[in-house]
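Yeah, one chain of the complex is gone here, protein chain that is, but the others are all in their spots.
For reference, chains read A and B in written order, and residue numbers begin at 1 within each chain.
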């Protein structure tokens, strides 16, 4: 049985056609270094086996769009500290967060040892847990780019509307444009163009990427996640690169509008404001790159309500996450890859989540049973 | 086989060690097996009693919730044990069971489980001949834990060993995957998803016995992909037989609702537990007969040849899509978790 709006974009004949067209346009001396910003695209490229089917002239630089991977080490610990020290606190988070290794273990480890840790699918689930357990305090460990921020925002507004006072958000929402600019600002950065994050762009639209096209002169094609979407986006990018253009194009037209989702942007604006700085794992501090609740929502802000001792964890100096993100190294070229740093025992940001570049490389290209 | 030395260096045992994936493998091979008399890691062990070869297995069941669409822990316990024996090419004969009961459990629940075990045993044509019960303090066991041990009579026509698996052998899968694991995930209620999905728990002996009749000389290896799913079972095959495997994605059947659930949650059906399916590796010569034999048993209509064994230095499992893209199917470390990214 076919899944609509998914299987049509996995049509084998159209995929073959698009690949042939890419082959036709690419010339032997071409070398295109394309960054797919979003972890979901990294995952899709490998999951659909596209990296093998494309000509070798196309090199993927795997981007920082994995909101779990880039969490500052220590943030998960801070959330877990609150929950493990207070038995009336319930720590809730998406599945992606459950295995992030903290100083004293991951949220799953904590759960196994008795801390009330619960996996949720939607921020609204966390609010429901708070409503059903009035004698407990529920922390929503919120992660995600602009894709997910509106959902957290609506949940906070609901908490306000229903006058729920035992629900708190620990916000780790981050923004895609500041981190892409930060990568583009790095010396020795070698990226020719971007496959833009399709779902974050449903919210923010195409305009925010103009600065990348106009000032940094790099083309951006905002892409969907099915094989045909990614291949079509690559085709569009290569055409721009060959003709020396640099503009922002939307490939994922069936859901991304130029102006984005205006309601969602307003709601983000209503509830969140920029943090002056946020320490990105592997990339260092980036200004105005993360979101926190506005003062008028302090009542639902976990960082205000709980006395959170900042936990700063030094990153392993040998982990070369930053260089991989800039396109200077491939995951397997990092000193720690596969030996010290594995999905089982992740040292750096990019091995933490299954859509991180290193984890993807490891699972698809380098895994052996002896690990 | 146990050629590669695996060391277990972790100071404590964690949940991941029980999930059936890589961490489980490390625990079993690195810590436990060195103290045991295990020759090959299979679903059932072989014990020679004079002229008779017996398949001998043990299993434990700690599922939450106890009841779910399509079955309950009692049924899982019997079918799971029967299937392990069947995977050894043996006719299941008898099971003993232990029940570890948390004090405070309603009698009605225990009774309905023992009834479920009785019915499953009747259906599977196996006798529950004895057992043991213990009651532990409240919160020392999650309502009910069931363990079993089972024996079966190994069919003399059968010679199952990973070392017999060679390039060109075909891989047969008995039916659609992912039903059981997704059912349990939904039954826990945390995700607020509804669908018409139920556990596929059943005895696979009826299929195996016909398979043996039709293709015994070509039958080389079998496994039921329970916890850890197809990915675990096939990676274990690749490693134990020192081969690589190429699957055809389109041949692997998944019910639409299971696929829908996996798409929503970001899960791969290959990592999800099954309780009523099995994989058989059969020589090319016997593959069609083997397949037909399974398909002719009611419930086996969806059996299919899903892939083939090939030679490679890297003992990996690959899956090829309809448009020729291949991806690696890796074992997970712990349980599969829904993701939003």
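We adopt the following convention: contacts are C-beta pairs under 8 Å (C-beta built on N, C-alpha and C of every residue); 3 or more make two chains touch, one makes a residue touch a chain.
In this section, contacts and distances are computed from a predicted model.
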Choices "(2Fe-2S)-binding protein", "GvpL/GvpF family gas vesicle protein", "Carbohydrate ABC transporter membrane protein 2 (CUT1 family)" or "HypC/HybG/HupF family hydrogenase formation chaperone" - which one is the UniProt name of the chain not shown: "HypC/HybG/HupF family hydrogenase formation chaperone"
Option from A:122, A:270, A:288 or A:316 whose C-beta touches the chain left out: A:122
Among B:225, B:266 or B:334, residue touching the chain not depicted: B:266
Residue among A:32, A:48, A:145 or A:337 that touches the chain left out of view: A:145
Residue of A:202, A:220 or A:271 touching the missing chain in the full complex: A:202
Among A:262, A:277 or A:298, residue touching the chain not depicted: A:262
In chain A, positions touching the absent partner: 1-6, 8-9, 11, 14, 17-18, 20-21, 24, 38-41, 43, 65-67, 94, 121-125, 144-145, 147-148, 150-151, 154, 197-200, 202-203, 225, 228, 232, 251, 253-257, 261-264, 267, 355
Chain B residues that touch the omitted chain in the full complex: 192-196, 256-257, 259-261, 263-264, 266, 339-341
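Everything that follows uses one rule, which is that only the chains that are shown with their structure count from here on.
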Inter-centroid spacing, chain B versus chain A (mean Cα positions, whole Å): 34
List of chain A residues in touch with chain B within their complex: 1, 3, 6, 10, 12, 15-16, 39-40, 46-50, 52-53, 66-68, 94-96, 98-99, 108-109, 112, 118-122, 125, 144, 148, 227, 343-344, 353-355, 363-365, 367-371
Contact set on chain B toward chain A in their complex: 4, 6, 14-16, 22-23, 25, 190-193, 235, 238-239, 256, 259-260, 263, 265-266, 314-316, 320-328, 330-331, 333-334, 337-341
